[in-house]
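For this depiction, one protein chain was excluded, whereas all remaining protein chains were kept in their positions.
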Amino acid sequence: MIPPGGFLILSLILFVFGVIAFFVKKDFLTMFMAVEIMLNAANLAFLALSKWRGFPLDGQVIVFFIMTVAAAEAVVGLAIIRLVYRRRKTVRAGDWHRLKG
Amino acid sequence: MAIFLFVVLSFFTVASVTAMIVSRNQAHNALLLVFAFSCLGGVFGLLDAPFVAVAQIIVYAGAIMVLFLFAIMMFGSGANSPLEKMPAVVAAAVVLSVILLIELSAAFRAVLRPPGSFTGAASDPAELGDLLFTKYLYPFELTSALIIAGLVGAVVLGKKKGEE
Partner (left out) sequence: MTDFFWLIPVLPAVSSFILMVAGRRLPKKYISAQACLAVLVSFIISLLGWLRMAGADARTVPWIKPLFSWIAAGSFQARFALQWDPLAGLMALVVTGVGFLIHVYSAGYMSGDKSYARYFALLNLFTFAMLLLVMASNIVLMFVGWEGVGLCSYLLIGFWFEKPEAAAAGKKAFLYNRVGDTGFLAGILFLWAAAGSAEFLEIDASLASGRVSPALITLIGLLLFVGAMGKSAQIPLYVWLPDAMEGPTPVSALIHAATMVTAGVYMVARMNVVYRLSDTASSVVAVVGAVTALFAATIALVQNDIKRVLAYSTISQIGYMFIGCGVGAYAAGMFHLFTHSFFKSLLFLGAGSVMHALGGETDMRKMGGLRFYLPRTYPVFLIGSLAIAGIPFFSGFFSKDAILTQAFLRGGLFVWILGILTAVMTAFYMFRLVFLTFFGEERFEPGHRGRIHEPPPVMTFPLAVLALFSTVSGFLWIPEVVGGRAPWFSRYLGSVIPPGTESHPRALTEWALIIVSVAAALTGIFMAFYLYRRRPALPHQMVRRWPRAYRVLVNKFYVDEVYRSLVINPVVRASERLHEVFDLGVIDGAVNGSARGAGLLGKALNLLQTGYVKDYALAFFLGAVLILGYFLLF
């Protein structure tokens, strides 16, 4: 009933918004949230496409894994951001360029 | 009925993401995303993936975003989360995003061309569990190892200086 294209359009829009959010925000924490948006958009795309192709379960398995890994990634990433914050008391992306080549 | 639900849910999802972009308050951003992910969970449900839908709400909206909220609590900058002002970066991002949108649409044109319909049958969470322990056993085990690694890494990173 719901056309699969609909889900996909939603996924694309969410992904692009996630990208824009990443570049528009200035602090690391919010930028990280934008990454999560992108991951979710990808999840949606996986589900829709796998169901469209006829093997819905595999898509769900993949989404399952992505969620798990995203959780672990969020943990470690937040720990790192916390350290970064501890160093300089600022979490703005613009203040961090010590690795200039 | 389903279409109506879908439209509503997707509208709310997109709206809250847009609000998140616009808002300058970190806590607001996080809460908006909680809402967005929950709606997305609903969308997952519409895709006949009950387990994933519930997992989305529990894990993403309920755990990950809560984690973010804790982080904001500890060292967030509160209402002071400005937007990027440098035009070059924003412009480049927007331009590239548009291009990406076009490309992805082209990539998925087979799916997007109406009228399409799903060919898959409804799925059973029990079957999902089956798959996890047979065909995808290896990634499953690896992922658990990955989580442990992440756990240990977070603990290590969280130590204060001087502690052993």
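Letters A and B mark the chains in the order given here, with residues in each chain numbered from 1 onward.
Everything that follows uses one rule, which is that a residue touches a chain if its C-beta (ideal position, glycine included) is under 8 Å from a C-beta of that chain, and two chains touch if they have at least 3 such contacts.
Because the structure is a prediction, the values reported are computed rather than measured.
Note that of B:Val22, B:Ile99, B:Ala122 or B:Leu142, the residue touching the chain absent from this view is B:Ile99. Only one residue from B:Val7, B:Ala107, B:Ala122 or B:Ala145 touches the chain missing from this view: B:Ala107. For chain A, the residues in touch with the chain missing from this view are 19, 22-23, 28, 31, 93-94, 96-101.
Touching residues on chain B toward the chain that is not drawn are 84, 89, 92-93, 96, 99-100, 103-104, 106-107.
Please note the rule applied: only the chains that are shown with their structure count from here on.
Remark: chain A and chain B have CA centroids separated by 6 Å (rounded to whole angstrom).
Across the complex, chain A is touched by residues 2-3, 6, 10, 13-14, 17-18, 20-21, 26, 29-30, 33, 36-37, 40, 43-44, 46-49, 51-52, 55-56, 59-60, 63-65, 67-68, 71-72, 74-77, 81-84, 89-90, 92-94, 96-97, 100-101, 104-105, 108, 111-121, 123, 127-128, 131-132, 136, 139-140, 143, 146-147, 149-151, 153-154, 157-158 of chain B.
On the side of chain A, the complex with chain B involves touching residues 1-10, 12-27, 29-30, 32-33, 36-37, 40, 43-44, 47-61, 63-65, 67-76, 78-83, 85-86, 91.
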